[in-house]
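One structure below.
The complex appears here minus one protein chain, its other protein chains still in place.
Right after this comes chain A.
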Amino acid sequence: MGKRNVIFYITMGKLYRVNVTLKKPGSKLEHQGIKIEFVGQIELYYDRGNHHEFTSLVKELARPGELIQNTLYAFEFLNVEKPFESYTGSNVRLRYFLRVTVVRRLSDVVKELDIVVHTLSCYPDMNNSIKMEVGIEDCLHIEFEYNKSKYHLKDVIVGKIYFLLVRIKIKNMEIAIIKRETTGSGPNTFTENETIAKYEIMDGAPVRGESIPIRVFLAGYDLTPSMRDINKKFSVRYYLNLVLMDEEDRRYFKQQEITLWRKGEKTRKNLQTSPSPQLLVTGGAESFIPAHNHSSDPQDPAGTIEDMKQDTNEEEHSSKMTVQTADAHGDACSTNLTADGMDE
């Protein structure tokens, strides 16, 4: 009942203010003090009621006494630590909020206000392309390249798939963006995979020597920056999953982690107002290595061949199976590929 007597207005202008309004002007409100808190906390859904506060600051707005009229309290939190970005996932939530409490003898009057925090980053110093040769021996060998390993949320993934060996009848190829949220630790680790986007990049069966362009705009998807071991409670990671589907609906895929980061608005705005659309030839020009230079530098760590996974099940991650061990080399498979896909 008491709560209903008070309305708070928290004004987030240059000057932060709390306006405590009495519902019935003229009446009195007795209190034990009024305080405002700034809280940053992580809520794990399986562990309700047990919130992990990583930031908590308190400011006293009024000493115990009586409120007889609407009162405006100015407040300020200086140099607040906001180490993490707000996040709402399937098993975890990270939130910041302001809480005003009018302390009373029986029940406090409380008002909370959520604050969204974005962690802005600068252009990463190191941003290598992801380049890798993968395959299944005597079956399929491809080299793929994404122009970066770190993308901001409005970025464009530009890349290329180069087919070194094709002996399966490929139906199509897509790129999926997978979000992997990991919560808890030890035996209580929960992992939740969510496919954010599925994007077909190739239709039909290529032959050896084909190179297929990739261009995926990220801005249209609901993405967050990558989060690593946030307060030892959870992580959010992003993967690009390159999936090839053959005519018998077998899936061959390779996941590659990418780092997402949030770019400062200002620079982003500049990018948006640029007159020309994002094109392969202009936007992709940065460090784009033509795919047919696939005989990669041995010192380049990305040049090693890795296995792809083959998955016969519809459920992408339930039964991964490695088809072939890892010592296959690209050259060993460069036998006549033109015969592939020909008449039986």
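Note that a residue touches a chain if its C-beta (ideal position, glycine included) is under 8 Å from a C-beta of that chain, and two chains touch if they have at least 3 such contacts; residues count from 1.
To be clear about the criterion, contacts and distances are computed from a predicted model.
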item: "Glycerol-3-phosphate acyltransferase 4", "Protein YIPF3", "Vacuolar protein sorting-associated protein 35" or "Auxin-responsive protein" - which is the UniProt name of the missing chain; value: "Vacuolar protein sorting-associated protein 35"
item: Of A:G26, A:G49 or A:G220, the residue in touch with the unshown chain; value: A:G220
item: Contact residue for the chain not shown (choose from A:G40, A:G89 or A:P206); value: A:P206
item: Chain A residues touching the omitted chain (full complex); value: 172, 198-207, 210-213, 215, 217, 219-220, 272, 276-282, 338, 341-344
